[in-house]
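Every protein chain except one is present and positioned as in the full complex.
Moving on to chain A:
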Amino acid sequence: MSGQALRAPGGHDLTGTGVLYRLALRRDRIALPVWVYIGTAMVASTVFSFRTLYADEASRRTFAAGIDGNGSLRALYGPVFDGSTTGGLTAWRMGVFGAVLAALMSTLLVVRHTRAEEEDGRLELVGAGAVGRRAPLTAALAAALTANAALAALVTAALLAAGQGAAGSLAFGLALGTAGLFFAALAAVAAQLAETARAANGLAGAAVGAAFVLRAIGDAGTGASWISWLSPIGWSEQVRAFADDRWWVLLLPLAGAALLTALARTLVARRDLGAGLLPQRPGPAAAPPALASAAALARRLQRGPLLGWALALAAAGAVFGGVAKGVVDLIGDNRQMAEVLARMGGQQGVLDAYLSSIATVFGMVAAVYAVQAVLRMRAEEVSGRAEPVLAGAVSRLRWAAGHLLFPLLGTALLLAAAGLTAGLAEGLALGHGTGTAVGRMLGAALVQLPAVWLTAAVALAGYALLPHLAAAGWTGFGVFVLVAWLGPILRLPQGVLDLSPFSHLPHLPGGRLDAAPLLWITALTALTTAAALAGLRRRDLG
């Protein structure tokens, strides 16, 4: 990518924005609706479940008081501004996470249509047409505006449908949408600084993470609540939907988005196409001696993502373990909630039920990783990078084995990391022996492994046997997780629940450790893997 700047005659630097905007929406016609749907569905399911679980005002007030007395819960979700209404509780429960979701949707979208396009060289093709210098950036931001407006409208509609107040519903929808818009503009700046899409997503993701942490510190209730005001996610909370409906706070993210957009527009005009403003480091001129096999290449490609997942799961373990006490106190007197938890996994006692349900969540998250690690093979094949490797003295089985080590052992590492930190945090928070707590949580997390492996094996079979269907790898995961997660809430019949290997796992801690399901799920994994590999050996590649 050489350094010709995107030049257009003065005053026409927005030419072509409309075409690029429609192109962006067309390319994202699946992804954006899915993001918006997930955001809306999360809010809708929260408001509906709160309506059933805390039907009267007294129970809502008790619940809210419990949250306010618990620093770790406030750090995770923020404070409750008005616990008397279902809308207020929903705003508490979904405010921070909804804003994070809108932020990630927006940053990924903007980087996808700016820096990623530029890195792949497609923008060069577009830039050579009658397209203004600022058109691609403007089109990406316009697409982000569309997505966030849709999210705000649908979230508002979902809350209205659940019978919540109109002003509060609108305030909450706009609080999420404006947070998304702010981070879209921030990603536009990141896309100018970094030379690669990955680095731009990293910068924008770090900003979202920093915003989350800043408001967590402020909300934890150590007397420094002003820190929340430094965070755009904090602004989203401070709109106080269903409590005060402070509309003026919405101006903060909007003003921030305007400033960042102006900055990005200045930067895009000052740099060459393809160049970033942050320097790019050169790599080594020769490979280290160890990089000498297909397995070594697979390790090199997969180790970074594995490390990232392990850190994220360890952090999630610490958070979920740390809030164990608060959850137990909260749920203690709500029979219905305890019942849902018990159906999801818990056996005896609210604490065991809670810990068991988070172990299931760890298992499902590890399954996402496993499917993604399996599908790295598909990415290598589709991009043509597998071809020169397999034109070397490398058999397909060896090539596949190098990659499959990650869904096999990487998942064990992830679950161990999550179990370790969850047990440690829970032990410290509840003040009983950390050694026992760690042992219990490690076991509860690791017992998920056979189901995670089977999910990975089904993904492998999809990739190996139906190579032309990109979605084949994810179908098994979708069925397994939807059934195991939503099945108990929707009270699906046992026959349907049995479809998911996660439904067959022993409920640890607290439940009986029954080895039989672990063994047959593992055996099924081995059979599926063998069939998939036999298919991979026989089929056309590339």
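Note that contacts are C-beta pairs under 8 Å (C-beta built on N, C-alpha and C of every residue); 3 or more make two chains touch, one makes a residue touch a chain; residues count from 1.
By definition in this document, contacts and distances are computed from a predicted model.
Visitor: Of the candidate names "Urease accessory protein UreG", "ABC transporter ATP-binding protein", "Chemotaxis protein CheA" or "PaaI family thioesterase", which one corresponds to the UniProt protein name of the undepicted chain?
Guide: When "Urease accessory protein UreG", "ABC transporter ATP-binding protein", "Chemotaxis protein CheA" or "PaaI family thioesterase" are compared with UniProt, the left-out chain turns out to be "ABC transporter ATP-binding protein".
Visitor: Among A:Ala128, A:Ala206, A:Ala262 or A:Leu541, which one is in touch with the chain left out?
Guide: Touching the chain that is not displayed is residue A:Leu541.
Visitor: Tell me which of A:Leu193, A:Leu390, A:Leu466 or A:Ala531 is the one touching the absent chain.
Guide: Touching the chain that is not displayed is residue A:Leu390.
Visitor: Please output the residues of chain A touching the missing chain, sorted low to high.
Guide: 1-2, 119, 195-196, 198, 280, 282-287, 291-294, 296-297, 300-301, 304, 383-385, 387-395, 538-542
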